[in-house]
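Mind looking over this structure? Questions follow.
One protein chain omitted, others in place.
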Amino acid sequence: MSAIITLSLLAVLLLYLGLFKAKKALLPVSLLGLLAAIVLYSIQWDTDAEPLYSGMVLFDHFAVAFSILSLFITGLVFLLSRDYFDSISEHVAEYYALIIFSLTGALLVVSFHNLAMLFIGIEIMSVALYILVGIRKRDFSSNEAALKYFLMGAFSTGFLLFGITLIYGATGSFDLTEIKNYLIANPHSISPLFYSGILLLIIGLSFKVGAAPFHFWTPDVYEGAPILITTFMSTVVKTAAFAGFLRLFLTCFVPLQDFWAPVLLVITVLTLFIGNISALAQQSFKRMLAYSSISHAGYMLFGILSIGAASAGAIFVYSAAYSIASVVAFAVLILVKRSRGSEHFEAFNGLAAKNPYLAFTLSVAMLSLAGIPLTAGFVGKFMMFSGVLANYHIVLLLLAVLNAAMGIYYYFRVIVAMYFRPADREEVTVNANYKAVLFIGALLTIAIGIFPSLLAGWL
Amino acid sequence: METVVTNLQGVPINHYILFCSIIFAIGVIGVLIRRNVIVIMMSVELMLNSVNLLLAAFSAYKGDASGQVFVFFVMALAAAEVAVGLAIIVMVYRNTRSVDINALSRLKW
Amino acid sequence: MTDLIWIVPLLPFIGFLINGIGRNILGKPLIGIIGSGVVFVSFLLSCCLFSHVYDARQAGGDGAFTVPIFEWISAGKLSVGLSFMLDPLSSIMLLIVTGIGFLIHVYSIGYMSHDPGFGKFFSYLNLFIFFMLLLVLGSNYIVMFIGWEGVGLCSYLLIGFWYKNEAYAGAAKKAFVMNRIGDLGFLIAVFLIFTTFGSFEFSSIFPQAAGRVSGDGTLLLITLLLFVAATGKSAQIPLFTWLPDAMAGPTPVSALIHAATMVTAGIYMIARSNILFTLAPVTLQIVAGIGIATALLAAAIALTQNDIKKVLAYSTVSQLGYMFLGLGVGAFTGAFFHVLTHAFFKALLFLGAGSVIHAMSDEQDMRSMGGLKKKLPITYITMLIGTIAISGIPPLSGFFSKDEILAHAFVQNKVLWVLGFIGALFTAFYMFRMLFLTFFGEFRGSKEQAHHLHESPGSMTFPLIVLAILAAFGGLLNIPAALGGGEWLAHYLEPVFAASTAKTGEFHLEHGTEYALMAASGIAAIIMAIWAYGTYVSKKTVPVADGAERSLLSRLSYHKFYIDEIYDALIVRPLNKLSVFLYKVIDRAGIDGLVNGLGRTAEESGKGIRLLQSGNVGFYIFMMVVGVIALLVYGLIKI
Amino acid sequence: MSVFYFVAFLSIFFALMTIFTKNAVHSVLYLVITFFTFTIHYILLNAQFLAVVNFIVYMGAIMVLFLFVLMLLNLNKDTEPLKSNLIKIIGVIAGLCLVVTIAGSLKLLETSNPVVLKDPGIGLVSNLGKVLFSEFLLPFEISSILLLTAMVGAVLLAKNETKKI
Partner (left out) sequence: MDNLFILIFIPVVGALVLALTGKSASAKTLALLFPLLSLAYSLSFLFHFVPDASMQFEQQVPWISSLGIQFHVGIDGISLPLVLLTNVLVPLIILASYGRKYKGDFYALVLFMQAGLLLVFTALDAFVFYVGWEAALIPIYFICALWGGENRIRVTIKFFIYTFFGSLLMLIAIIYLHLQVPGHSYELRSFYQLALDAPTQGWIFWAFFIAFAIKIPIFPFHTWQPDTYTEAPSAGTMLLAGIMLKMGLYGLIRWLIPIAPLGVAAYGQLAIILAVIGLVYASIIAFKQQHIKRVVAYSSIAHVGLMAAGIFAWNVQGLQGAVIQMVNHGISVVGLFFVLDIIAQRLGTHDIKLTGGLAKPAPKLAAVFLIIVMGAIGLPLTNGFVGEFLLLVGIYNYGLWYAVFAGLTLILGAVYMLRLYQKTMLGETPEQNARFKDIAGTEVLVLGIIVLLVVGIGVYPKPLLHLSEAAVSQLINQVSLK
């Protein structure tokens, strides 16, 4: 909890720093704050987890692991922000603060133990993002993305809320333990409200994770938002949403698996196919990544579909791998866009000849996203597949395999562009922060790929 | 006042749910059929409010106060959302001179 | 003594290595000496070995020695050793291979002296001798197969020796491929043998086989397959067409490989496996039938050929047919005897033809020759001896061997004899036709050729003379009992064919009948020779030009019964068409098209599905609502 | 009892008016009335404090904000381009389907227990306050972050940027 408080204070501090025009201090202070939060979380690791504050939050291993992951990724995103926000606006401090706010929301989402906390967490996360997506105020795409995101987000919030209400109507409580107890106490006379509540919660959460058919905002918003915000959205926010999703289902709804699993199954398959097939036809790297994030949501849904003791670990590793790779990919995209002004695949042509380092790290990221062994992405996929097979969804896995093969095609397009398509271009200048992020990203991707125990042992 | 209230206690909980569902659906319809962003936002408010009422009804039905407390959070959210939403609308309007959602289709495919 | 048997094949192999590696360093004389020398030493050793076997035979033993060298392949129960077997049959083959091989090496020194590929040629020849020796000496089917394929390789290399000529290279390929068809039969036969008898070793297989009943189905299959192999190597119907084309190689090659040794490998192999064939009478009938058919067909073609080597080539095919006829009618000794005599006279004839070609500045068309007997006296006389021998005119060698075969055929089946007799008539006619066209009458070639005409050098005439002597007197080796001969060869080979003889019983023919047969064929051959003299010397007929009108039969014969064309139309061209079809239609368009189609389908559907992402919020929300309703309907059903 | 049904009817009626009125300003006004009927519902449920808050927050603050923005952007004309009738019909049908499916999946047409106020006092300020500041203290505090976010964001977005992109 102290970490969350630290972050809230950090955000306020940043606002003040902005007020006093201490721009130079913003980045170091934010990073320090994140570091402090990570340290605070790590200290909590070994303590026995009990629901705190009248059962509002629970900092168990699950929460701590996902929190640290979110903090770490946010740190990477911050590293990338050098020179980035400056080009957008003078109010850099506010942006930092908003990102921290959104992060706070994410941390709440991963550690909630009461539907009220889930709701508030999600909303903090989302409201901050509505703003961040629109911070390029003169940019039509950014405007449009913000408005679309806001409208659809608000709309889906209604369903989420309706769902929470119905659950409340059935059980009389928002507390996860109480809800679980209700299920245990009435195994045969569960109120219909409860069932519909689950369905509506699935709808609300599917929207947040970008699963079909509630994914429509994802490509447009990811494309329209400033790249750095897209990075944050597709990594931290998605991870947190999944963690929340999983936490809710893992704690409460496991006994009703027979009821909701078919629904999720259909959603998963739809998500996989829509994400992958649409990604095949993209010309913009950024938009391709957006669709790819949809398809990854499909893979991560496997973790919830085959819910069990191993799901948490699987989703954790998967989202870590996916997030790290995405950060690298978006970082390179920022650089390329800066030098060429385009987000299309053609903009990457011949990159390997001039910037072998960039090309190499991006390739590692793409291989990881595609799930090639010796990268973190493979470990994630492997754990997901293991989980699914343990539940004997062999047909589903065959579909997943088909999709994974399709994935190769579009992930490799950028590799093909970088390495195999010659083009006249100048060397892209890369500042130290970017170099560091790319290095860390590639290194971690490979390290986790080779020694998955680094992460897999956490949960 | 007391008597009026007690008189009303005979309403089955199902009717509350049905009523709120209808209002919720009206909100959804509003979102679907209007093009004015502000009206769409109002429809969303309608949806949120129907949920609020349902929460209150359940709260009363269960004799549990947390439902009514939850309504506060929803209201806080509604306020925050409206503030942000209207800010976005204003921003968009400055650029496009329109609040028509159909004008927003540059990002696609 | 027999322990050193491995030296015999090793020597030519060493010669191959030295000549192969040093072909550009060593001088031509040295190469010639090394190349012939190793073969000569082998020949001497072979003589020693022969005498060894001979002594053993004289002592009453069967004269068979097996010498294992090392284990070559082993997998499970299957074990193949590289080991040699020396017995009467192989000892004679040894002598033929090394002896005639040596002579031809010597001949080649002269014949090839102007060729830039001199060293290569000798190395190939040595390699051939090596493989041929392996084939002959192998104590099991696998070593035999090594030699079998190895000589095929050398044949390929030597036919295509003048590789710059695309047609020659093609002929080489044709020879190799046709041989390979037979080889497949060989290999499968070997598998069958292994599964039936559990071994590849002759010494283990034949005794077991002897215990089987006649007409055994497995044996039938085995022998048929072996016979397929033999048709490939020994140029029988339907796989004979490569042999005439093989004349593309230098003439010594034709003499050595395509007349004296390699092509007789099929006969050797069947003689070696005689017990298997004896127990498969159906196969024997087929062998006889194919043999006589080939003999007649080839003889008929030879009647009208104008290329001196082509005539000899078809004659070889025809004579090989006789040998198969001999095998088919159970005259194993006779067939082998014919191998022996044929080796002498056919090598002689080819070398003689080579001498002529050499003198004619590489002209091979007999229509441009004539009247050469004065210019090339030694060649003429030796070739005359060869011609008489092959025509079956007594008392030269061919008469005896051919007669033995025909006598057996007569006992077996009169029709076979009649056909064989007709074949013999053809033989006499076309051989004398060749002789007369070449050496008699006026010279028909160009002035320049006339100017260059000369007798060949000593290195070429010496082998001719030696072979002429052998061709003349080779028949003495097995003079039939009817003529008071001792049938030395038959006795010597007895243990090899003992088991077969035991099954079929002794060959028996009235002396009177035998005299009649001999007389018939001898006289007939002389008549044909005279007829040929009448036609080509007295009337001075010269074969018509290529494009000229011919009678139907003549046309068929001249065009080799269109067999090459038929094969081309029935096999080669359909296969080529099939190849293109499979590649373009099935592989590229079909299977690959399917694979690519899957990819394209995905991409196209991507283009379709992304249209869902219309950019319109209203539509998005509508889709969401549809999703919501779908979920709730599910709930409605499920709860 | 019949009061509930009467007010519910009014709510639905004005809600429908809200979404079907062409003029946006009228929509806002109908929405205000709808929210007023909601306030009555809260009172009927004996949730007085909620009723008051609803009255103030929604009808007061939020609705005024809407009106303010409408006026600011000068959108009080009948100029809103309406969607085609087809889309409208589809939208309405979809909405009706939604009602039917919600109702069906919640088994709303079966008889159920009437609302009985087990504890008539829960809607009172003091009781709510106790719950809010004990059990729900954390979310209450946290929601301040939400509001802060919204505040910062709204200011940030609505402010005219001086710097060119």
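Points worth noting:
We call the chains A, B, C and D, going by the order they appear; numbering starts again at 1 in every chain.
Following the convention adopted for this analysis, contacts are C-beta pairs under 8 Å (C-beta built on N, C-alpha and C of every residue); 3 or more make two chains touch, one makes a residue touch a chain.
For clarity, every value in this text was computed on a predicted model and none was experimentally measured.
Of the chains on view, those touched by the hidden chain across the whole complex are A, C. Of the candidate positions A:Ala405, A:Val428 or A:Ala447, contact with the hidden chain is made by A:Ala405. Among C:Gly150, C:Gly326 or C:Gly618, only C:Gly150 touches the chain left out of the display.
Which of A:Leu26, A:Ile100, A:Val414 or A:Ala456 touches the hidden chain is settled by the complete complex: it is A:Ala456.
For chain A, the residues touching the chain absent from view are 313, 367, 372-374, 378-379, 382-383, 385-386, 389-390, 394, 397-398, 401-402, 404-406, 408-409, 412, 416, 419-421, 451-453, 456-457. Although one chain is not drawn, its touching partners on chain C can still be listed: residues 70-78, 142, 145-146, 149-150, 153, 156-157, 160, 163-166, 169-170, 172-173, 176-177, 180-181, 183-184, 187-188, 191-192, 194-195, 575-576, 578-580, 582-583, 586-588, 591-592, 595-596, 599.
The working rule: only the chains that are shown with their structure count from here on.
For the pair chain C and chain D, the distance between C-alpha centroids works out to 102 Å.
Averaging C-alpha coordinates per chain places the centre of chain B 98 Å away from that of chain C.
Contact of a single residue of chain C with at least two other chains is seen at positions 610, 613, 615, 617-618, 621-622, 625-626, 628, 632, 635, 639. With touch defined as above, residues shared between interfaces to two or more other chains in chain D number as follows: 83, 87, 90-91, 94-95, 98, 102, 105-107, 135-136, 139, 143, 146, 149-150, 153-154, 156-157.
Those residues of chain A that touch chain B in the shared complex are 116, 119-120, 123, 127, 130-131, 134, 137-138, 140-141, 143-148, 150-151, 154-155, 157-158, 161-162, 164-165, 168-169, 172-174, 193, 219-221, 223-224, 281. Those residues of chain A whose C-beta lies close enough to touch chain C in the complex are 147-148, 151-152, 155-156, 159, 192, 195-196, 199-200, 202-203, 207, 213-214, 216-217, 219-220, 259, 262-263, 273-274, 277-282, 406, 409. Contact residues of chain B toward chain C in the complex are 28, 31-32, 35, 101-102, 104-109.
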